[in-house]
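What follows is chain A.
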Amino acid sequence: MSSLEIIDLKTHFPTPDGHVRAVDTITLSIMENETFGVIGETGCGKTVLGLSVMRLLPPTATIAGKIRYAGRNLLEVSEAEMRRVRGEEIAMILQNPTTSLNPVIRVGEQIAEAIRLHQGLNKRDAKKKAVEMLDAVKIPSPAERANEYPHEFSGGMKQRVMIAMGLACDPALIIADEPTKGLDVTIKAQIVELIQKVTEKKAMLLITHDLGVARELCDRIALMYAGELVEYAQIKEIFENPLHPYTRGFLGSLPDQGLVPIPGISPSLIELPDGCRFHPRCKYTTDVCKQKHPEMIEVAEGHFVRCFHA
Partner candidate 1 sequence: MMQHDKHDSWVTNTVARVRESRSAMLGLATVVSLVLLAIFAPQLSPNDPTEVCLGDRLISPFKESKYPLGTDHLGRCVLSRLLYGARVSLAVGITVVGVSTAIGVALGVVSGYYGGILDSAIMRLVDATLSFPSIFLAVVIAGMLGRGLASVMIALVAVEWTSYARVSRGSVLSLKEKEFVESARSLGARDSHIMTRHILPNIIAPVIVVATIGMAYVILAAAALSFLGFGAQPPTPEWGAMLNAGRVYMRTAPYLTILPGFAIMLLVLAFNLLGDGLRDILDPRRVVVE
Partner candidate 2 sequence: MIDYVLKRMIQLIPALLIVSVVSFSIIYFAPGDPAETLCTGPDGTANPKSVEAFRTKMGLDKPLYTQYLIWLNNVLHGDLGYSYQSGSPVFNHIKRAFGATFKLSVVSLIISLAISIPLGIISAIKQNSPVDVACMVGASLGVSMPNFWLGLLLMLLFGVYLGWLPVAGYGDGGDLEHILLPAITLGTGSAAITARLMRSSMLEALGQDYIQTARAKGVSERIVISKHALKNALIPVVTMIGLNFGYLLNGSIVVETIFGWPGIGRLTIDSINMRDYMMVQGCIMFVAILFVVINLLVDISYRYIDPRIRYDAAR
């Protein structure tokens, strides 16, 4: 059973300089209990993908396509229904906990708010539940810490609070945006372990640029480049048999692969190159790459790639 199905999603932002095609025709589905990773460089549109599912985009954005979740298209439900979905059915853990937590509201209240809203608990019970959530994410002396403000927490602890907030109403799907960004190695390992544990029975869309984290957490991963997916498969398949030159480049830039960066920079999402979007940076480019935009093809069971030379 698939939990979330995204079909031909296009999220564009009109600007005076042209359309920013942040998400351009993306199709993917996430199974129940599956963790699906979307990996790519900064600015490839992966955060916008997550925000599109939550419908948390600025009003100027245009969204087309379908986002199927629990038998309905989320792009068509009312705003009131969508508010019920947010936090209760799908939770999003936004990136950068330091700026994503409200500095003037106590941590416990920030968690309890969602509980009161979705589960109709009274103030006291919601507070109690919030403390339990802090305990569940292994924050020591949770009852006291619930009364503290975000700046009294370390970076790793703030990330735990963000996770507790996301889990508070027991959503079936979690979208986590860069949950390990900016954390040092030991803390990162702890957070990865925590995420692994708390999302065991949930579907998760993990957005990251960190392949190491993706390898730990994901069942399947997709590589995203310039607004579209270029390759996806089971995690093992990707690591053992990467087919897209971008995927290979990305794997090659891992520390244990010698940190070889991909030459060139990702294109502006306003002026995308003709043909294959990766061709200006690709060492296997041929004429067809410059002229035709490659389609996603299935090269082995469950292994899809968008390249003429795969």
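Behind the choice of candidates: all candidates are chains of the complex that A comes from, given by their letters.
In this text, contacts are C-beta pairs under 8 Å (C-beta built on N, C-alpha and C of every residue); 3 or more make two chains touch, one makes a residue touch a chain; residues count from 1.
Computed from a predicted model, the values in this text were never measured in an experiment.
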Could you work out which candidate touches chain A in the complex, given the options 1 or 2? 2
Candidate 2-facing residues of chain A, complex: 51, 54, 56, 83-88, 91-92, 94, 96, 99-105, 110, 113-114, 117-118, 149, 151-152, 162, 165
